[in-house]
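Structure incoming, see below.
Left out: one protein chain. Kept in place: all the others.
What follows is chain A.
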Amino acid sequence: MPQFFLNKRLIILLVSIIVLVALIGFSLREREKLSWPEQFVKDTTGWVQSLVSKPANYIAGFFENLQDLQNTYNENKELKSRVEKIASLEAEVQALKKDNSDLRDILGETKTLRDYETQPATVIGRNPDRWHEMIIIDKGSLKGINKNMAVITANGLIGKVKSVNQFSSTVQLLSAMDPKNRISAVIQGKKSNVYGFVQGFDNKEKLLQIKSIPSGAKVEKGQTVTTSGLGGVFPGGLMIGKVVDVKTDQYGLNQMALVKPGADFYDIQNVVIIKRSMTQPAKKDISNGKEEEL
């Protein structure tokens, strides 16, 4: 047996496995903030990355423009037909908006769950190992970005801010598998809305799963899914995607809708970070004191 313990390599291996488990355990737990050495390394590499990726973005944009030129004619024809509808739609939206704000003034409820401020940002990096779906953006806490803010592109919601540094932050995409990643969503029906949670991503089919939909609720293909704002973190009304399929969930108690995300999770260059205007209720306001005594 003494020979076994004298084997230096074996001991190094064992010690490093222990250190590995400890480190993984340390970084997996729910952390409010990254430690400062991590922030420092991330900011430094973020600076180098933005030096490289901004010219790269520019060049990629140039080639994309060239490609766009090729099908300009067809696009133009299609867009023209749509523009005519848009004018009348816009007028209607204006009228409704004004109506809405007037009525709100009368009620005295000026804030809504849908109000938010925006902060544009550029993507400067993406996780190359592609297990943990994350992107790095070039705005950090100095620009007022906080953990858990929603991140969207022009086509819809793509994820939430996972961690913030001074000059850069990390965004976790909706396609990442994270059991803590639950977003309260609403499926807009003609008569009534149906509520559920975005929970999980089907990697093979590239579809989002919306779970906890009551079994009686009627969900149809093609309905639009947006955030509801009831989760307390995201504002309401951010586009998520369209329903493509409805199933009963594994226990047969609830329904599960498969949703094709509106945003492309791959070709992301510019994003918008959403700061919710309405404040988050404090924990003690949600749960009444009596319950906690029990």
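As a convention for this text, contacts are C-beta pairs under 8 Å (C-beta built on N, C-alpha and C of every residue); 3 or more make two chains touch, one makes a residue touch a chain; residues count from 1.
Methods note: contacts and distances are computed from a predicted model.
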* Structure fact -> Omitted chain per UniProt, picking from "ABC transporter ATP-binding protein", "Rod shape-determining protein MreD", "Glycosyl transferase family 1" or "Chemotaxis protein CheC", is "Rod shape-determining protein MreD"
* Pick out which of A:72, A:118, A:203 or A:277 touches the chain that's been left out of the picture. => A:203
* Asked: What residue numbers in chain A mark contact with the hidden partner chain?
  -> 16-17, 19-21, 23-24, 26-28, 34, 38, 41-42, 45-46, 48-49, 52-53, 56, 60, 123, 125-132, 134-136, 162-163, 170, 177, 179, 203-204, 206, 264-269
